[in-house]
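Showing chain A:
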Amino acid sequence: MKTIPKTLTALALLAGACAAQAETVQVAVAANFTAPMKVIAEAFAQDTGHKAEAAYGSTGKFYAQITNGAPFQVFLAADDTTPAKLEDEGMTRPGTRFTYATGTLVLWSADPALIKDGARVLGRNQFRKLAIANPKTAPYGTAAVEVMKALQVDQMLAPKLVQGENIAQTYQFVSTGNAELGFVALSQAFKDGQITGGSAWVVPAEMHEPIRQDAVILKTGEGNAAANAFMDYLKSDKVKAIIRSFGYEI
Partner candidate 1 sequence: MGFSDADIQAIWLTFRLAGLTTLLLLLIGTPIAWWLARTRSRWKGPVGAVVALPLVLPPTVIGFYLLVAMGPNGPVGQLTQAVGIGLLPFTFWGLVIASVFYSMPFVVQPIQNAIEALGERPLEVAATLRAGPWDRFFSVVVPLARPGFLTAAILGFAHTVGEFGVVLMIGGNIPGATRVVSVQIYDYVEAMEYGQAHWLAMSMVIFSFLVLLALYTLNPNQRRF
Partner candidate 2 sequence: MTTDHIQARFHLDYPEFTLNVDLELPGRGVTALFGHSGSGKTTLLRLVAGLIRIQDGRLSVNGEVWQDDRIFLPTHKRPLGYVFQEASLFPHLTARGNLEYGMKRVGNAMDGAALEQAVALLGIGHLLDRRPHQLSGGERQRVAIARALAVQPRLLLMDEPLAALDLKRKQEILPYLERLHDALEIPVLYVSHSPDEVARLADTVVLVEQGRVRAQGPVNELFSRLDLALAQDQEASAIIEGVVLSHDDDYALTRLEIQGGHLSVARLDRDIHELVRVRIHARDVSLALDEPGASSILNILPARILEMREIEQAQVLVKLCTGAGEKTPLLARITRHSRDRLRLHEGQSVFAQVKAVALMD
């Protein structure tokens, strides 16, 4: 568990302002953001006195639940299109949408010797399976396809692709060795500023559309002080630092 410095003046003021009326906010969180959210929620409670209760899941599932009346006040999506769609449908509080994190794509292998010279491992095509997240449903999958197109290996590698339904499953395929390598989120293979194991090539951001993860306050969050506080807290430098430490850009 990370220890959070408790001396940031701005946050202390914020905490003081809200402590009088502690509330709880229900947050729907994209599965890939699970680890940073746990740290953030703890810091949030300590710093503001409010409570953030998180549910983790796929963005598509949350969309279906939110449009059918699920009791979330804040939504941290894995993409920027789903919050925009909810906004168009009038399910959000207008003007609250912002990008809380940008994902970094990484080509990763559990084998420390496999990825030595960046993208060239793809061109050599000496592996059995390459795992990506489902490009239809997962932004990291869409980005992976864009990268392969940019490298002009998409046709060649098509027969070797296996798809995880989400980025967590894609990581599982690679970490168990069933796929020798795969495009996963840097946040999955990254801790305290470095790759945790195996070998990797961090894909340059310009090779694909940015993987923006947007947050939004939902209609149900109107009048919830904790929801506002949480959104503000997300934008604080302290939280940005936490988010970066998990391998996201912001």
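What we mean here is this: a residue touches a chain if its C-beta (ideal position, glycine included) is under 8 Å from a C-beta of that chain, and two chains touch if they have at least 3 such contacts; residues count from 1.
In picking the candidates, the idea was that all candidates are chains of the complex that A comes from, given by their letters.
Keep in mind that what you see is a predicted model, and the values were worked out from it rather than measured.
This complex pairs chain A in touch with one listed candidate out of 1 or 2: 1.
By the touch rule above, chain A contacts candidate 1 in their complex via residues 58-61, 63-64, 82, 85, 128-129, 131, 134, 136-137, 161-165, 169, 172-173, 176-179.
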